[in-house]
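Can you keep this structure in mind? I'll have questions shortly.
Left out: one protein chain. Kept in place: all the others.
For subunit A:
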Amino acid sequence: MKFCTVKQYFDDENNNNVTNGIATTVIPLPNKHLKIKANNKEMEQYEQELLRNVMPQELTKLILAANYLNFKEALDFFCRTVANAIQNKSVDYVRKFFGLESDFEPGEEEKLCKEFAWSFEGVDED
């Protein structure tokens, strides 16, 4: 059953893991998916719309919610959305996207770049 955790969510009055806003976005997804399952173009458009309207931090919250609700299709959808957003982007862009800071020792990052130099070919300019 897709919504194993949902019943628990509604039963639990002090649920802080999933805010109402997030639940509003995540829970209607199966109906949306069923309606546009046969039409990939519509799904792409829906993904694009979501990408335009949702900030990275919101996407992270959606992923956490989908994971908590044990809702695989939503989790796949949001993870794929994040993957599309960082596809072929530079390291600096992706760091900013996730709000990360480098915690490498001096020289360690350069060493990694050198080791995997072949993977850095053809990256988009920021």
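One rule holds in what follows: a contact is a pair of C-beta atoms (placed from the backbone, for glycine too) under 8 Å apart; a residue touches a chain by one contact, two chains touch by 3 or more; residues count from 1.
As a working rule, contacts and distances are computed from a predicted model.
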| item | value |
| --- | --- |
| Candidate names "Probable electron transfer flavoprotein subunit beta", "Alkylglycerone-phosphate synthase", "Cytoplasmic" or "F-box domain-containing protein"; UniProt protein name, chain not shown | "F-box domain-containing protein" |
| Residue numbers in subunit A that touch the chain omitted from display | 44, 48, 51-52, 55-57, 60-61, 63-64, 67, 75-76, 79-80, 82-88, 91, 93-104, 109, 112-113, 116, 118-121, 123 |
